[in-house]
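Pasting in a structure now, in structure tokens, and then I'll have a few things to ask.
Heads up, one of the protein chains got dropped from this complex, but the rest are sitting where they should.
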Amino acid sequence: MDAGLFWEWVIKSLIIVLMLTAGFAYATLYERRVIARIQVRIGPNRAGPFGLLQPVADGIKLIFKEELTPAGADKVLFFLAPIITVLPSLVITAVVPWGDTVVIGGRVIRLYLTDINVGILYILAVASISVYGIVLAGWASNNKYALLGGLRSTAQMISYELALGLSFVGPILLAGSLSLMDIINAQKHLWFVVLQPAAFLLYFLASLAEVNRAPFDMPEAEQELTAGYHAEYSGMKFALFFMAEYIKMIAVAMIGASLFLGGFMGPFVDRFPWLGPVYLFLKVAVWLFVMIWLRATLPRIRYDRLMQLGWKVMFPLGLLNAVVTAFVVVLVGG
Amino acid sequence: MSEAVPRIAQIPNLVDLFPDKVQPDTRPGYQGYLVGREHLLEVVQRLRDEYGYDYLSSVTGVDYLPEGKMEVVYHLYKTLGGPALVLKVQMPREDPRVPSLVPLYRGAEFQEREAWDLLGIRFEGHPDLRRILMWEGFAGFPLRKDWREPYFEEEAKPFKSRWPEGFVFRAEDRNPFGDNVQYPPGFDPETWTPPDDEAIYRVLKRASEEDDLHADTLVVNLGPQHPSTHGVFRMVVSLSEETILDLKPVMGYLHRNHEKIGERNTFLQNMPFTDRLDYLCSMSNNFGYALAVEKLMGVKPPERAEYIRVMMAELTRFLNHIFAIGFLLNDLGAYFTPALYAIEERELILDIFEAVSGSRMMCNYFRFGGVARDVSPDILEKVRRLVYDRLPRKVDEMDEFLTRNEIVRERCEGVGVLTAEQAIANSASGPVLRASGVPYDVRRAEPYSIYDRLEFDVAVRYHGDIYDRYLIRLDEMRQSLRILQQVVRDIPEGPIMTGKPQYQVRVPPGEAYGRVEGPKGELGFYVVSNGKPNPWRYHVRAPSFINLTSLVDMARGAKVADVVAILGSIDIVLGEVDR
């Protein structure tokens, strides 16, 4: 292992983390502008051209906000919870390829951090961790809304993780690999969304629930629980929860695009590998748009129905889809 | 209409029915009957059970200081329709006690608490006689005529300190903010907690203690500083897991003693003051107050003014309902989109209000015997275009997007059910009552203005759940448009005011209860005049205040997420609830 490789990793890690952070900032602006358009409004347009500096202004404001720790809070957990929440969302996309390989200064650079052979498992494992941050935040706050929100969130996320896991089975069966690179390469000619519409739908809904987005945004249901698990957070600690939510949105969009929409694949990407990240970016933008669109359109599903949907509809559906897909795969391939 | 159903319209002669228990109120300008307080329960029970007076509209008190008497005034109605039966109980000021009517009509609960709170009339047998609008620990009863507020200047406006010299010199100026706060020794506002909370927590129902497997009963405050209580309204909720065991509404955070200020004001000064009740529907508020005072004065507005009044009232109903639907969806978790679509239409209607009255929300448009300004032909043309073209399409649009939405139906159907019996007993009114299957609409039950000549249907739905309360608002918007189309078609030319416009109206002594079908329900004004320029008593029967009585019935057994939607479906405005 040479030092150059190590620095390549560091630089790529930094790029991923900072891109995601910037992506978070602009995802908020994107959401506000899109929702404003849907609601016959204009949206933030004062800070910079087209409001492009709005996230910067928001960030600076949050840095200079006073942070409060509620009386009776568990101080250590209260401090750690936002970090534990945001960390998985920052590292989850490490296994998602942004493109193939490019040559910079005579050095062949792979446009992804790493391609481990259990990429899917890594995603599932990391996704589970963020539950801890949320339940800890709810517990540490010494607040009834936060506790209820945190518990709801936990139950919801682990319930939908089953469906999420099962929705991965389809693409894995088709590609015969757990590596995301292999899965994307298997979609060179046909996106898996065509072959696996049920798995795609399952993934889309489960991922919405996983990142607590409307209409599954129960845990932070403003209407009854004010802000749910992060009710007591302010300043940058609050910003980290916010960040985690939006980065997770981007992450599930990237993973979903890789699993079902061909990832960085697109016309001429073989000849111009730099097109890969562009394609991925466009797919993520569309995916995010749909998520925002749903938020602007749909009321919230009630909690008990949400849990029932996860356990009684999506889990069996996922199993069925796995069996049928496996049958066809073995029939054709075996 | 009234000829067709004479039996309903007829008020039974109580003196024949209850000899020596009841006597007619013979004071000039007064109506109804005086009942001895020891006979009240018996008389009212018979009236309810045998004569169909099942709806207790209004309970309030009047302090007749010169006579040394207190009086409690009851307005009873039949849900079949017809005029009011007015009962009064007189008692000495030193001993204001009267039996509570809560065992007969649950709708009396809040109103009796209010009368206790503001007038100090003790209702014996009331299950929970606490202050409701003022805070626990407040000294005195502000609506009593001998109670004087801090910075008291005079009994009635216009105050001499500001008139006729014209310079404004307020007591507050002499004693600037910051210096006028004095704490008793040993009092620290940082650590003080309100003493009345314990009383609320104590009466809440909880899960039984032996049930060890279940979680603790969680007592949560939703509000006053809460995003979805439509203002500073507070619900204390006891939860078992996510299910609501019991709920106590707490209000008064926006209380400003509207009625006391109203009694200091002159009659005309109260007109803009009614705008501030339900600040979304100032036109309807004006309407109710104008009706009450016109009854006292014995004037009738000219034909054109009546049409203009109905036009404004129905536009108000439309904007209130579309607003209510938008925000109901918001309470269901739809992120502001339906609400903003609703606001778009509301703006167009407010444009018309601005054009006729000069103000978008605080219209102050009605006058005794007419309206303030005429509606010009181009404004009328604007209204015509709205009610024939744009607004019907918008109602259909709302209907199309929301009514069959899967999530909306799942959240609303069968949730927050209020039965017809409960609705009547709780004195619910407006869409809340009609969604429970009671086709009671003041515009038909006791027609005022020109409603008896207009064609429209009383919308009614039968399930009494959130979904029906949503649907009935759609229905009523359609009926409002129907009325508006007739009004803009038939509006005659002519004067808009009976007599000359005047600042000081002469109101003969007497009492009057004017009520209109406001967008939120039955809005009543009980006004007592003693011939002076100021009302002796000015009472508002606020529909959203009384509709909140039903909140507990609707919310029990629902999920915590539902309670917000239930509150949204009642459609309250805190300016009216707290007054």
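Going in written order, the chains are labelled A and B, and every chain counts its residues from 1.
Operating definition for what follows: contacts are C-beta pairs under 8 Å (C-beta built on N, C-alpha and C of every residue); 3 or more make two chains touch, one makes a residue touch a chain.
The rule is short, and it goes like this: contacts and distances are computed from a predicted model.
Of the candidates "NADH-quinone oxidoreductase subunit A", "Electron transfer flavoprotein subunit alpha/FixB family protein", "[NiFe]-hydrogenase assembly, chaperone, HybE" or "Oleandomycin transport system ATP-binding protein", the chain left out of this view carries the UniProt protein name "NADH-quinone oxidoreductase subunit A". Residue in contact with the omitted chain (choice from A:Ser130, A:Thr154 or A:Thr297): A:Thr154.
Listed for chain A, the residues touching the missing chain in the whole complex are 1, 6, 9-10, 12-14, 16-18, 21, 62-73, 79, 82-83, 86-87, 90-91, 94-95, 113-117, 120-122, 124, 139, 141-147, 151, 154-155, 158-159, 161-162, 165-166, 168-169, 172-173, 176-178, 226, 231-232, 235-237, 239-240, 243, 303-304, 307-308, 311-312, 315-316, 319, 322-323, 326-327, 329-330, 333-334.
Listed for chain B, the residues touching the missing chain in the whole complex are 190-191, 193-194, 197, 201, 213-216, 218-226, 229, 234, 241-243.
Just so we're on the same page, only the chains that are shown with their structure count from here on.
Rounded to whole angstrom units, the spacing between the C-alpha centres of chain A and chain B is 48.
By the touch criterion stated above, chain A contacts chain B in their complex at residues 35, 38-41, 144-145, 148, 214-215, 217-218, 221-224, 226, 295-305. Contact residues on chain B toward chain A in their complex (touch as defined above): 218, 220, 222, 226-228, 242, 329-337, 340-341, 344, 405, 407-408, 410-411, 559-565.
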